[in-house]
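Structure record follows, encoded as structure tokens.
The excerpt is restricted to a subset of chains, each kept in its original location.
Labels run A and B following the written order; every chain starts at residue 1.
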Amino acid sequence: MNVGLVGVTGYSGSVLYELLLHHPNVDHVNLYGHAQKEAQALEEVLPQLRRRTYILPYNPADIMENNQMVFFATSAGVTTELAQPFIEKGFPVIDLAGDFRLKSRDVYQKWYKKEAPDFLDLKNSHYGLADFTSAKGATYVANPGCYATATILALAPLVKNHLIDPASIIVDAKSGTSGAGKKLSESTHFSQTNENLQLYKVNQHQHIPEIVQQLQKWDEEVPYIQFTTTLLPLTRGIMASCYAKAKSGITEDDVRNAFIQTYSDTTFVNATEGVFPTIKQVVGTNFCDIGYQLNPVTHQIVIVSVIDNLLKGAAGQAIQNFNQMFDYEPGAGLDLIPVLP
Amino acid sequence: MNVGLVGVTGYSGSVLYELLLHHPNVDHVNLYGHAQKEAQALEEVLPQLRRRTYILPYNPADIMENNQMVFFATSAGVTTELAQPFIEKGFPVIDLAGDFRLKSRDVYQKWYKKEAPDFLDLKNSHYGLADFTSAKGATYVANPGCYATATILALAPLVKNHLIDPASIIVDAKSGTSGAGKKLSESTHFSQTNENLQLYKVNQHQHIPEIVQQLQKWDEEVPYIQFTTTLLPLTRGIMASCYAKAKSGITEDDVRNAFIQTYSDTTFVNATEGVFPTIKQVVGTNFCDIGYQLNPVTHQIVIVSVIDNLLKGAAGQAIQNFNQMFDYEPGAGLDLIPVLP
């Protein structure tokens, strides 16, 4: 099959493009630039990909004619402007940006600081948390955010099974700089980032409502959570260190069973009691590794999850959703070589 | 005055030596190696210091005869073996290791996994948390640990003023590799540490009882806290991200006032509401910078403190204690040039 990709030049877009080129069920990938007026050789903008092809001008009709689905790996706000023709025709879209993740217009407005456009069909988009949902039959998939993926996967077993006090959740999340994209900024200037640790958007990160929305599906008593984001002096990877108070009477067995039941049948999530994962062990892969431990003294549970923010946190999970949408093997195109060492 | 220094070859020891050489009230520093049998030229072991002097063989009588006080910057367990003659004579000691920090023999045994020797005079050592205590008149100063310093300074205003639920304290602490010292290990092998984040000693770090001991002095209801330590891919600096639930009715004003009252007269601690510090802004200095914020939605307070683990977390605080002990200016020898950039 042929697939379209809008936005190959960003970090997630380039990674997604490479995954698609190696996907056993994809015949051809057509590239489009959402602000492109004329075809441009990919080598001019991304020579390191060494692919002789073109980024084509943006035209929804062409995209729909020449592909069976399209990925958007564009910046926040772009699909709000562009998605309508695809939605109207019911043409399959997987959107890596945040525009269609929130179901509530009020929440959207609060966190994105602008009103959701009337045509924004939030209700009918599918939030593609691939290890818990299936995109089969969906036409518009909103691929989860990187922090959201790491955090939700860490907390899911405890929230779903009502093992923790929902008001006690604290997430201390850390990310490498690739999460901030290609755009130059003071906080990602090498002399500033290197040998440093910088907090940003404390309690203000736009992934918070997305996390809360999902957790509330499982336990509506989950309130707004405490969420801290820290910029690491490394390029790739996220670690979400999560803390929550076990409900009275909850034992180590309860916690362990919840993780085992939740993840034993998944392809990409591994949870281990008492062994905390490192970022590096998942870089280059689509895995989410989780370590957890109930502290018998404080009765706090520590849950630490790690992902590669550009794979499981973006392009990799998008492929999982793609596989579900078209009924391919869950791991198709995702048997990746980890970065060693 | 002349001072002795045992253990110049470790990271804290070399930094302390340089501070002492630049201290306006120190005339001469005599170096000793606790396992040294013969004098050894310093240049052989630490050529980058460019100092033409010798590390002298260890001899307590000589040390006491030729100096007015002595610093120990030795590994854990060494002063347990060596301190007795100095204690017996009441000779002033500032000990950068953890051996004399805990007051309770039971706690010592639990965390250091061995019985405290009979002669270990834990009760009479002075825990030199320099921004809260004075070492004036003390003869044996136990200099606080690096994680302990960052954490206690972050939590002190809230604990002392009983503003938080003491059972809700969670500390997500991160440290650069210099905290692990010169000793080679797999987790500090460059190919392993670089581009990585590694947890270690979760809820097991030996600084935990030291933190709890101090917090309980201020509020005896503080239980064992949740404490996570993460190894960062950078050399110098600690960030302690602390979380605690505000007691019912506590307002932003209460929190702000507590920080202002606690730290407005200190030389080296700066606390700012709503502005979170970066590690780099304190590297090369003796400052502890703190940012704090009460989240009105979750009623959690986030407090983030940063220090240079080898200065405020070790050698710098030792100089503060030295200044108190001998009645020098609080900031003497500590007007340091920050690492820019």
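We take it that a residue touches a chain if its C-beta (ideal position, glycine included) is under 8 Å from a C-beta of that chain, and two chains touch if they have at least 3 such contacts.
Worth saying up front: this structure is predicted, and the values here are computed from it rather than measured.
Assembly remark, whole complex in this entry with 2 chains visible in place, copy number of the identical chain is 4.
In this text, only the chains that are shown with their structure count from here on.
Centroid to centroid, with C-alpha atoms defining each point, chain A and chain B lie 39 Å apart.
Within the complex, the chain A residues that touch chain B are 167-168, 170, 172, 174, 176, 191-192, 194-199, 202-203, 223-226, 228, 230, 232-237, 239, 241, 243, 245, 276, 278-280, 283, 291, 293, 295, 297-298, 300, 302, 304, 306, 341.
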